[in-house]
Structures are given as C-alpha cells and as structure tokens.
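To start, the structure under review is shown below, and the notes come after it.
Note that one protein chain is taken out, while the other chains of the complex remain in position.
Per-chain numbering from 1; labels A and B assigned in written order.
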Amino acid sequence: MKISNREISSETEKRQRISFGVTLLVVGLLIYLIFGLNTQANALATFGLNLSGSQALKVPDLVVPSLAGVYAMAILAVFAGAYQLARGVRATGWLIGIIAFTFVVAFLLWAVQDKSFSLTGMLSSTVVRATPIVLAALCGVISERSAVINIGIEGIMLMAAQTAVITATVSGNLYVGLFFAIVMGGLVAALHAYLVIRFKVDQTVSSVAINIFGAGATAFISSRFMQRAGDMLNNSGTFPIISIPVLSKIPVLGPVLFENNLIVYLTIVLVIAMHILLYYTPWGLRTRAVGEHPKAADTLGINVYLMRYVNVILGGMIAGLGGAYFTIGSVGRFDEAMTAGKGFIGLAAMIFGNWNPIGAYTSSLIFGFADSLQVKLQILRIPIPSEFLLMAPYIVTMIILTGVVGRAVPPAADGQPYEK
Amino acid sequence: MTNVLELRGITKRFPGVLANDKVDITLREGKILALLGENGAGKSTLMNILYGLYKPDEGQIFVRGQAVDILGPNDAIAQGIGMVHQHFMLVPVMTVTENVMLGIEPVKNGVFLDKEKVSNRIREISDQYGLEVDPNAYIRDLPVGIQQRVEIIKVLYRQADILILDEPTAVLTPQEVDGLFKIIDTLIKSGKSLIFITHKLKEVLAVADDITVLRLGKTVGSIDPKEATTDTLATMMVGRDVNLVVEKSPAKPGEPVLEVNDLFVRDERQQTTVQGISFEVRKGEVLGIAGVQGNGQTELVYALTGLLPLDTGTIQLTGKPLSHNSPREILERGVAHIPEDRQRHGLILSFPIHDNMVLCTYYKKPFANGISMQEKAIFSKSEELVKQYDVRTPNIYVNAGTLSGGNQQKVIIAREFSRPIELLIASQPTRGLDVGSIEYIHSQIIKKRDEGSGVLLVSSELDEILALSDRIAVMYKGQIMAVVDAASATKEQLGLLMAGVHPSESKNKK
Partner (left out) sequence: MKNTDTPEKKETKKITFPQEWLVPVLAVVTGLIVGAIVILVSGENPFVAYGALFEGSFGNPLDYVEGFKSFFTTGDTQLLLRAIYPFTESLVTATPYIFAGLSVALGFRCGLFNIGAEGQFFVGALTSAYIGYSLTGLPTIIHLPLAILGGALGGAIWGMIPGYLKARFGAHEVVNTIMMNWIAFRLSDWLLNGPMKSSGFRPVTPNVEVTAELPRFFPEPLRFNLGFFLALLFAYLVYWFLFKTTLGFEIRSVGANPDAAKYAGMNIIRNFVLVMFLAGGLAGLAGSAQVLGVDHWVGQGFSAGYGFDAIAIALLGKSHPAGVVLSALLFGFLRSGATDMQSIARIPIDIISIIQGVVIVFIAAPDIIRWLYRIRVKKAEDTVLTRGWGK
C-alpha cells in the first residue's frame, strides 16, 4: 500500500512540476509580448525611494532602463521555468513568488517608463492598507482553527469602528476608543459563539445575521445620532505616527515599517504572537486539536466548548482592533459601510494563507499591494482600468480554492458543531 | 485480591430507551474482565459513563473501594482510568508526541511546549511494553495497528492502571490481534487491570479472567471462562439459542452475471485498497466475501456499484462490459445494492418513505411522465411494498428517519427488490439489527437466489457468510486469498485465510 501511494504522489508531483514549469515559461513569454514589445527602447523608469516627511536618510532615486529591466524579468521567468522543467523544485511558494515578482516588476517598469513613481510610498501604503485585512484574517484564523466559521467579521468591524470613534470622541482619549472597540468586537463575537455553540445555529447563517445587524445598527446610530450631533460624536482624531528611533532612519525600510501608527505596530506584533501561540504553546495545540478532532480533545479532558468560546471571542477582539483602524486609526470619523468589504477580503486572505497567521499576513500584504498599486496607477494614467486590478485578489482567491495551485486545507472539523 | 473497580446499579436513560438498567460489574486487580454483549447491549454507554462522557441517572462507581463521582474525562484520568476508544481519538495531522501530550502539556520557560520531554517518555513507555512507536511520526502515516498502540501509550502516559479497551480487535487483522494480546499480557504483568469490551466469543475465552455479559442494557450474569464455552456465552448474549443456520436447498448455478477481472480501486484518500481482484458470480448462487473489516471489501462494493471509479480492470454484467461505470448505468443493468451504511447511502432520512421507495426509479414510468412526477403511482406502489415487505410504519408519509434500524433496512430491501434484478450486492446486510430482522433478511436473500439472481454477499460476520454462501472468497489486504466451497469450508480454514495465511503454508511452518 505504501509503495502505491508514493507512486501516486510522485505522479501528481510530476504533473505539478510540469505545470509550474510551463506556467513560468508562459509568464516569461507574456512579459516579453505584453510589456517588452510595448516599451520604448531608451525609456527610463524612475522609482522614488524617499518619502516626504519621513525621517529616513535620503538616498538617490532608483533609475532603471525600462526595456532592459523588462527583458531581465522575462529571462528570469523563462530561466526559472526551464530549470523547473529540467530539475523540479518542491518549494511551491517560491515558484508562485517568482511568477508574481517577475510579472509585477515588468508591469511596473512598463507602466513607469519615462515617468516617476514613488516606490517607497506604495510599499508604505501597502503595509497600511493590509492592516485591516490582516486583522480580519487573523480573526478568521483564530476562530476557524477551533472550527468555528465566522464570516460576520465585516459586521463586527463596522460596529467596532463606530464604537471606537464615539467613545474616543466623547472621552477625548483615543486609547479609550481602542479599548471599547476591542470590547465591542469581543462582545459581538461572544454572541456569535453563544449562538453557534449553545444553540448550534448554522455558523454561516449566524454570521450573515451579524453582518446584516451590524450594517443596520451602525447606519441607524449614524443617521439617528451622529449626523445630528456632528463633531460632538464623530471627530476623534487619529493615532499619531510613531517613528521608532534608529530603525526609522533606514532608507525605504524605515518609512515602510517603522513609521506607522500604534494599530499597524500592534498588528505586526499580533501576527508574530499568534504564530507562536498557535504552534508552540499548549493553548495552540489544544486549539488545533479542537479544530481537527474535537472528540479526541474531549476525551483527553479538554473543554471543547470553552476553547471555542475563548478563540471566537479573541478573534472578535482582533476584528475589533481592525474596526478601530478604520476610524481612530486612519480618518478619525465614521461613515456608513466604511469597511467596504475588507472583512470578506480578510476571509479570502485567511484561505489564501492556508489558515495560518504568517500566511494570512503575507496574503493580506498581496491584497494591500494590489489595492495601493491601483491607486498609484490611477495617478500614472495607465490605459488599464484600475477596477480590474482590484478584481485580481478575488480571482486569485477563487483559483486558490480550486486547489489547482496548492491546496488550501481547512481544519477538519471546521464549521461543524460539536455534540458530545 | 482486591477489586480495583466496581460499578453498582448503574442506570442510564435516553429519551425512550433504557440504555443501562442497574448494571453491576467488578474488575479485580491485575485481571482482565471481558464485557460481552451484542451491538446495542449497552456496553459502550456503560464505558462512556465510567469515563465521564455520560452522567449516570442512578448508581455508584467505586475505585479501589472508594465511591467516586466521575463528571468528565479529567476525573476518570485522575482516578487512573484510561480508555482506548473503538474509533481512535487521534488527530491525524499531528505527531504521536503531540497527540500524547494533548491535554497535559509540559512546558518549558513557562509557556512553550516541551515536546522533547514527552517524546523521551514515549520512547521509554514504548520500550517497556514493546510497542515500537516512533514519537515523531504523523498519525495519518501510521497503520491502524500502530495507531492503536499510540492510543495505549496515551493512556499509559497518563499513568492509568485501569485500562478500558473498547472493541479493540474490530479493525485489526488476526496477526495484529495476536500482537495486541501480547501487549495486553505485558500490561497485566506490570500490574495493570483491564476491561476488554467485545462481542467476539473466542477472543473472550482466549484472554479473559472474568466474563460479564450484558443484554439489552442489563447484566445477564458473570461466568468463569474455564467453565464457559462459545455456546453458553452465545446463549447468554443473545437470550435464546442462536440459530444461524438458514434453511436452503443446494444452489443451481447458471450463467455468470458478474465477471470481475483484475480490478484495482483507490479509496477516497487515494490509497489503493483493492489490488487486482478477479472473480465471478453466477446466476442462482451466493458468493460470500469474507474478511476482516478494512481489507478492501467496502471499496470493492463501491467500485462494483459505481460509487468509486475503477483504476484499472474490467467489470462485466451478464456478459457485457460496463460503458462508464456510473451508478445509474449499473442500476439500469439490473443490479440491486443493499449498502453497508444504510443511513449514509441507502436512505434519505428526511424524506418520507414513499420518496425513498422510488429513490432509484423516480424518473421511470409509471412514477414519472417526462419530468412530471406521478404521485398517485408512487403512493400506491409504496403502500404495496410496505405491506409486502412488512415494514412497520404508521403510514408511507412519515420520514424514513423515524423508523427503527430493522424497518429502515426493510425499506431498502423492498425498494431494491421491487425492480427486476440480475445481481444483488448485499454489504453487511444485517449489521446492528435485531435477531428477528436478521432472519427475515437472510430468508429474503436466499429467496432472491432461488429466483435465479446472482448474489454477492459481503460480511465481516463469518457465521453469516457460512450460513448463506454457496462459495466463499476471502479478502485480505485488497486481494482474494482463495475461493472455497462453502459446504466444505471450516471456520478455522477461513480464519487463517482472513489472516493472510494459506492453510498449506501454515502446515509447512509447523
């Protein structure tokens, strides 16, 4: 039996090797055809590496000959494809990385030819735009690892965003707003947990109810109270940018990573903390066991329900932090439906990141990148509608779900209520 | 000698059912108590009470003479009680170490899992009891026999000295069973006490020091294995003389209806579980497929009925090959299928009986006219079938889920026999049923044979195979060990074949 399995797995490996190799070759060819042929011979692309107002040491801008760069990318993709076909590399992540890298770099070189483009600015906004997505994704990771689906993140974030701005404005203290946003997130998630654990309500249905309720309640409060009261309720200010000494002086990296506000820093800390918690602590081991095989955990004296409550509520608190980002973390006021689907994109990032925190962060960065690229491209007046770029993350998620490129494997008991 | 464990007057009621009725059992220190009973006799309920998964309505548990309340697995573990579950409680995507440490994780630096400490301890336990388990292996990569040992390690790691083994041999090959008995021996020698739950009589006689028999939730009695025979035990277990001999005339085999040639099948997890099987079933005969559970019988039946795709090989029905091996094609070619898992495949429990009666023929006349369903025809046919097959139900409009197991099986048989068939594939047709239903179903199967259909009977109950079959094929690890004539076959011979040993080989060894 063992032998035949190995044969089968080697067969699928072989198929995957060939498909990746061919894909890389096609990407190389596409880069040449789309960008190579449409780039002027001696055009230069200027990438701005300095961000105005940043503390980072100034460095000269990066000036690259567009065409040479595009060709370099095409060659890199073709070379990687040929190597893959001949030898076969197992690291799927690297291969996808090369495909994305070569294509995106070639695209930028083509788009920026004879123009100037703030690279640092885009990367910095990538990190910022990824923040609510990753917080939503972490909320999903932590609850689904204990087998509770929560697609009500959108509603939770909306309610938390509103709570944050109201409490912060009334108290005049942003930290108070942050605290109540997190509490709000925890409370709503607790309701979801109570419904799906105690009453075994279908998890998707309960989440949908939270989304509808969240959208309705925030809009209700907004138009009933906030619009009339104006700045009395809806003008909190935002967390200031904190420059981390020394580190923020590093060119490019400094403004991207070390000149951000509290919530962005908290997010990065959370990603690392969640990874450690999930894989290196008893709590994480129990969470994963509860998500994979709750009965096994139960027979070893682990309280399955308690684990799920704790995880879902923690997830809600993280989503609450994500909600706070929208108001007191970025614009300082609340607007109806301001989360604009970030909760759902976070869900996609969670799947894309294969239900683990680091993966969720990486894919959130990709989604954030697409988002900020789209904004920058509007400035560059590229003849591609920016809406199509915004569609890319959704399409990628759907492709990932087909399992053609690297299967996303959810926890085995995900979505199922536990009955003793 | 002291009693390490006593259960006195345990009663457990579920809505409408008395699962345990004043059950008493006693486990002596350093001994093996066999708890014997049919499916549904209340053994598992009792053990779940002992392990704190259910709360008893009445009764008391004594551990080493002390009355204790066991409110959850933690209490049971604290009392030194450990349980090896029938369906292993292991997380497949985790390592042995992670599975063992789960719930009582040692930590270093205050927060981080100390896996090394646990894997060292696993190696010690493994050496001490001869278990040969690699702590770093992932559960999903381990064979069933080794997974069971991991379960035993989990119990030993928690320093249990009262071990409950729930149907531990159900999924093992005879050799693995021997291995298990050796492990049990070492456990007893090192002072552990054991409760061994089973419905297999021979195993009880082989290992037990004491035997307690349960029937319909009650303690029937206890018996010394030295004084017991399989016959006396069987009578105690079933409550009357078991008569598994089915009245039947000799078979009159005709043309082959099913010819299987060099069949390979992969299961849902892509494991090749059927490895090159060839056989034929003739009209008017019963071919029994014997074997320990999990040796590819399920997948063989799934492939024959189109529920799993064939890897390679051919299937011919009445001399003609199948064109695309879909369930619909196979049904239309005259194959009836009594599925192994009647609630998963055989019925739609939330549908009324009349819909279940036409589950396979709903699109045909007279039940449908084009795409329009003809309710009158469906109702009258269902009424007729319910009467003919003696399905006990208030009417045909109640959901199939409201019927008892035996009546559910009768609905399936009524449906499958209601259309003209060439071949009947019956997989574990009487599992979990009461004796009355078993006799009825056996007689129906023989009736179909006598009407000239070919019958393929798959069962892990050797007695059932012997009672019904004309020829017997024994499956082992996805292959057929041998096909023998039922009239001359003995249990011993079949048992060896089921263990993967040809009788001639075993003689040579001796």
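Here, a residue touches a chain if its C-beta (ideal position, glycine included) is under 8 Å from a C-beta of that chain, and two chains touch if they have at least 3 such contacts.
This is a predicted model, so every value here is computed, not measured.
Checked against the hidden chain, the listed residues A:172, A:230 or A:341 yield one contact partner: A:341. Listed residues A:128, A:313, A:351 or A:373: the one in touch with the omitted chain is A:351.
Screening A:18, A:37, A:59 or A:212 against the full complex identifies A:212 as the residue touching the chain left out. Remark: the omitted chain is touched by one listed residue; of B:59, B:145, B:405 or B:495 this is B:405.
Within the full complex, the residue among A:232, A:306, A:379 or A:401 touching the omitted chain is A:401. Touch with the chain omitted from the figure is made, among B:343, B:388 or B:490, by B:343. The set of subunit B residues touching the chain not shown comprises 14-17, 40, 44, 48, 85-87, 305-307, 326-332, 337, 339, 343-352, 355, 359-360, 362-363, 368, 371-373, 397-399, 401-402, 404-405, 408, 432. Against the chain not displayed here, subunit A makes contact via residues 144, 149, 151, 195, 199-206, 208-217, 219-220, 223-225, 341, 344-345, 347-348, 351, 385, 387-388, 390-391, 394-395, 397-398, 401-404, 408-410, 413-416.
To be clear about the criterion, only the chains that are shown with their structure count from here on.
Across the complex, subunit B is touched by residues 1, 4-5, 8, 280-282, 285-286, 288-289, 292-293, 295-302, 412, 420 of subunit A. Within the complex formed with subunit A, the subunit B residues making contact are 51, 53, 72-74, 77, 83, 85, 89-94, 98-99, 101-105, 107, 111-113, 154, 266, 270-273, 275, 477-478.
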